[in-house]
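A single protein chain has been omitted; all remaining protein chains appear in their positions.
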Amino acid sequence: MHDTESGSQALRRNDPGLHIPEPAFRPGDQPDFSGISLPPAGAVARPSVDIDPSAIRELAFSLIRVLDEGGHARGEWDPQLPADVLIRGLRAMMLTRAYDQRMVRVQRQGKSSFYMKCTGEEAVAVAAALALRRDDMCFPTYRQQGLLLARDWPLIDMMNQVYSNSGDRLKGRQMPVFYSSREAGFFSISGNLGTQYSQAVGWAMASAADGGSRIAAAWIGDGATAEGDFHYALTFASVYQAPVVLNIVNNQWAISSFAGIAGGEQSTFASRGIGFGIPSLRVDGNDFLAVFAVTAWAAERARAGLGPTLIELFTYRADGHSTSDDPTRYRPTTEPSAWPLGDPIERLRDHLVTLGAWSIEQHSTLEQELAEAVRAAGKEAEALGTLKDGPRIPAASFFEQVYKDMPPHLVRQLRESGL
Amino acid sequence: MHDTESGSQALRRNDPGLHIPEPAFRPGDQPDFSGISLPPAGAVARPSVDIDPSAIRELAFSLIRVLDEGGHARGEWDPQLPADVLIRGLRAMMLTRAYDQRMVRVQRQGKSSFYMKCTGEEAVAVAAALALRRDDMCFPTYRQQGLLLARDWPLIDMMNQVYSNSGDRLKGRQMPVFYSSREAGFFSISGNLGTQYSQAVGWAMASAADGGSRIAAAWIGDGATAEGDFHYALTFASVYQAPVVLNIVNNQWAISSFAGIAGGEQSTFASRGIGFGIPSLRVDGNDFLAVFAVTAWAAERARAGLGPTLIELFTYRADGHSTSDDPTRYRPTTEPSAWPLGDPIERLRDHLVTLGAWSIEQHSTLEQELAEAVRAAGKEAEALGTLKDGPRIPAASFFEQVYKDMPPHLVRQLRESGL
Amino acid sequence: MIEAINSAMDVALTQDPQVMVFGQDVGYFGGVFRATEGLQRRHGRDRVFDAPISEGGIVAVAVGMGAYGKRPVVEIQFADYIYPATDQLISEAARMRYRTAGEWWSPITVRSPYGGGIFGGQTHSQSPEGIFTHVAGLKTVIPSNPYDAKGLLVAAIEDDDPVLFFEPKRLYNGPFDGHHDRPVRNWSGHPDAQVPQGHYRVELGKARVMREGRDVTVLAYGTMVHVALAAAEETGIDAEILDLRTLIPLDLDAIVRSVKRTGRCVVVHEATRTCGFGAELSALVQEHCFFHLEAPVERVTGWDTPYPHAFEWDYFPGPARLAAALRKCVDT
Partner (left out) sequence: MIEAINSAMDVALTQDPQVMVFGQDVGYFGGVFRATEGLQRRHGRDRVFDAPISEGGIVAVAVGMGAYGKRPVVEIQFADYIYPATDQLISEAARMRYRTAGEWWSPITVRSPYGGGIFGGQTHSQSPEGIFTHVAGLKTVIPSNPYDAKGLLVAAIEDDDPVLFFEPKRLYNGPFDGHHDRPVRNWSGHPDAQVPQGHYRVELGKARVMREGRDVTVLAYGTMVHVALAAAEETGIDAEILDLRTLIPLDLDAIVRSVKRTGRCVVVHEATRTCGFGAELSALVQEHCFFHLEAPVERVTGWDTPYPHAFEWDYFPGPARLAAALRKCVDT
């Protein structure tokens, strides 16, 4: 990962041949992140939303943090949220984690084909969801299930998708976790990395053309920033000053490749925005308050017609890439626990406790409650079938909606299929 | 075009709807570039080649200039070239212009299908060619014919290509100006914008892997920076620290679209490199000395294993996009002459005169000499045929080299064709 | 024909406020082929505008606008430059309705000049339709005359599925029949060049019989329709010539009806042969008309090479090549 001091440790070549970036630690190594210099919480100033982007380029090399080690909120970026909002956020993050846990378990039982957790990254989606309006349009990747949960989308609807069962609104067509919910302002997740990023800009352009106040927000992984769509998104957002919040979730890993393989060794991901004149912020992605604050800042800019903002969420993928992955093959088992920016749920919990608005007892009660809610929803969903057993949508349905109306050749093929 | 003061005039939105960039002047307007603040020649310091890229980000927003209005070379970037090298450069630029003029004329006569000039941009290619080694590999666009001429590539070979005649090494397969010369280290020009940029990085990676000292240089237009290949090039160059000089020729126009449609309104093109930790320089592209100096600086970095450099050449497309274009439809007729950075040939000529190494008489003698050389080569080439008349390569040849060996289906088709 | 295309967009922009038109050089300038001339002036800068040189971005942004509720019409300056947009077309636009079970869709139209005949060499002459006709979820339309061009383009824009609209650039200014050595003809006076001013549609998915005949069926589209007409006239062979107009969805009924009657079929296109759309046509004809066929289905196509600049007329499947195929087919 890139040093947070503006590029001062950008790697200098020493090998005579081709430079191949390598992560700091591999299996067997003792991970030690003490070399990363993290600015203290509260250290970074909060500019006004209409500041000239060229005046705040340094924000792309810094790290906006609000919650300090003692659980206190510090500095100008503190969004000063009422406790009930914080608890809503905490709850949504905890629900996300509980949901992830169960969905991995049922996958292991063979009831679904696949699953992807967002463990350690819950604040990225949940804090953003609370900072955006309910009708702002989200263009997520597969690791922002927290958006749906923070928008109170029914668990069972998500589970039905994961199970491809008879209740699956997507009719069993998509792999697990490729949710879509127009009602929740949650755009259909694509299997092709990056495509949603540039689409979000188009959506935002359309909203601007309508003079509307709805804005778009998009997420992309550190790894996927190398795709052309990332470049298209920044280019079009800059040219047309689209009202869009462009988030980069730098969780340090892209399956087995560390962020250096996406260019994270030579500069920060946030700094990609500088060349487009897009205000670019770097934020502690495990700090609920900081994520909320920068999202709100960016959303305000967008809504005021001041154009796009790029946000790098500096976080850590605490678990495997997916149920198909075994991260111990390429990084030390202890790396997640050595990660210096902590766990977003614990950090917000501690903050609430420090505020006197929450207790450890309340926390574990809620934990149980959520686990129970997930279990109950799971049962309901399984009654509608799983990939393995139970009711299914009629197979013939998969010939539908290739086009609005079924064209003659598909009518013929459906007949031929005997379905 | 973007103001050269670091972003201070970056356009702020005022329209409530979608922001559509518009150039400052349209046909009928009186172009007035007095608003552009140009740093005086010699004002920008020259860092050592091994400087940390993060220490020189401002160079992406400045403008490196050497030749002042009086024809004197100023400041640290003055490459202090001996007069004979300057005269070589002047000669190559003048030859390029003379060549362009004739090739447009023969196109108008119907002897070829198409042509593209580089009028006003001759320094971009010629100064670079002289600053690079002869065996460095160039990945040009269609407006760097000056590279070939500066490398003393035979005029007649280029003309044969333009005519698609019996002497055309490319066997009449390519449209005019899509030259290719392995011997001259001039990579095959692609009709698909941008593709050469990322290929150049691959070539440079290969050279680095071999521990070789050959470097690559690539050119792309301001408009084409919006393509994915631009992003791929910067990403891979940064990740693998490839020995490549990445040039952006910002000639203010992409056919009828001004640079603002490529994102030039919100930031400089040079600044695109900052987000990749690539040293990024902005240079007066009509200043032969400045272009030479920055290219030499970048080449030295690359050869020393210090990685890529991005260079924005700030210039002006003084003529139409191609013989198919009529620029008076979208910009004032007087815009080229109002352009404040002058003509690269005149500026170098005046410098040489100021140095006492050249005279107006010598200049016009050389001009005539070159026109004559072009005419002579043209006659020779036309004797080998033009698109309209004269000898041709056998048509059957166009079935060859689709693959290394002709596969059975092409053998069948060739037979079927009766050619 | 270029005026008809312009008029289609003009009508669409006028009737539906959700229509937006953009692409390289399409705004102030009106497009390098003048297809969008005057549209920005008439409909405003935020409905007709220039786009960056980024075909992938153009289509991506159109998909996003479509998700919002717009009806984007984008221009890819030459079909040869559509490849950077392949991912957004195939992985996104084509599958949006399907993968969301109808929650979202991509009502976008991608216009692009295709085909040779203007000495454009390998990067200004391609006919890539066969790549996209393989993709479930995309529609592909290719007009052959001004009347159809306008009616089909209006229908394409109004269609709620993504439509690729390939325009035979060699037909922009006249009905070119492949006789490149004869004087250039323009559209004036041509019966299919009577283009009504206002709104009309030519339904997608319907072929048109351009010439009735009994000896052999010719399946053509775009420029090749005119080549086919010329070849029929010059050979005196009584060919039935179908202008397919829409490749996907295909009017198979019309094809089968004709081939069952003639018992012979020649397929013609400018694209390279192998895996071109002609392969599909040939396969379909033999699947559906096998016992009526008296000779193998012939394919007359561009050769399996890039389009060679100087040998354009050796590459182009002109009337002579088609005539030879017709003769061979009817003589079998």
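Think of it as A, B and C in the order they're written, each chain with its own count starting at 1.
Assume a residue touches a chain if its C-beta (ideal position, glycine included) is under 8 Å from a C-beta of that chain, and two chains touch if they have at least 3 such contacts.
Predicted model, so just to flag it, every value in this text is computed and none were measured.
Asker: Which shown chains does the chain we cannot see touch?
Answerer: A, B, C
Asker: For the full complex, which residue in C:43, C:95, C:226 or C:245 touches the chain that was left out?
Answerer: Answering carefully, the residue with contact to the hidden chain is C:95.
Asker: Check the options B:62, B:113, B:141 or B:190 and report the residue that touches the missing chain.
Answerer: Checking each option in B:62, B:113, B:141 or B:190, the one touching the absent chain turns out to be B:190.
Asker: Just to verify: which one of B:173, B:317, B:347 or B:363 makes contact with the chain not shown?
Answerer: With B:173, B:317, B:347 or B:363 as choices, the missing chain is touched by B:173.
Asker: Out of A:105, A:133, A:329 or A:404, which touches the unshown chain?
Answerer: Per the contact definition at the top, the residue touching the missing chain is A:329.
Asker: Pick out which of B:99, B:232 or B:253 touches the chain that's been left out of the picture.
Answerer: B:232
Asker: For the full complex, which residue in B:200, B:248, B:261 or B:345 touches the chain that was left out?
Answerer: Once the missing chain is taken into account, the touching residue is B:200.
Asker: Suppose we count only contacts with the excluded chain; which residues of chain B make the list?
Answerer: Its contact residues with the unshown chain are 137, 139, 169-171, 173-174, 178, 180-182, 187-188, 190-192, 195, 198-207, 209, 216, 228-229, 231-233, 235-236, 239, 401-404, 407-409.
Asker: Touching the absent chain: which residues on chain A qualify?
Answerer: 17-18, 20, 22, 26, 113-114, 164, 168, 171-175, 178, 190-194, 223-224, 226-228, 254-257, 261-263, 324, 329-330, 387, 392-393, 395, 398-399, 402, 409-410, 413, 417, 419
Asker: Name, in rising order, the residues on chain C that touch the hidden chain in the full complex.
Answerer: 56, 80, 83-84, 86-87, 90-91, 95, 98-99, 122-123, 130-131, 133-137, 248, 271-272, 274-280, 282-283, 286-287, 290, 293, 295-299, 304-306
Please note the rule applied: only the chains that are shown with their structure count from here on.
Asker: Comparing centres built from CA atoms, which chain ends up most distant from chain C?
Answerer: For chain C, the chain whose C-alpha mean is farthest off is A.
Asker: With centres defined as the mean C-alpha position, give me the chain A-chain B separation in Å.
Answerer: Roughly 41 Å separates the two chain centres.
Asker: By residue number and range, which residues of chain A touch two or more other chains?
Answerer: As it turns out, chain A has residues touching two or more other chains at 205, 209, 228-229, 231-232, 235, 239.
Asker: Of all the residues in chain C, which ones touch at least 2 other chains?
Answerer: Touching at least two other chains: 46, 51-52, 54, 56-57, 84.
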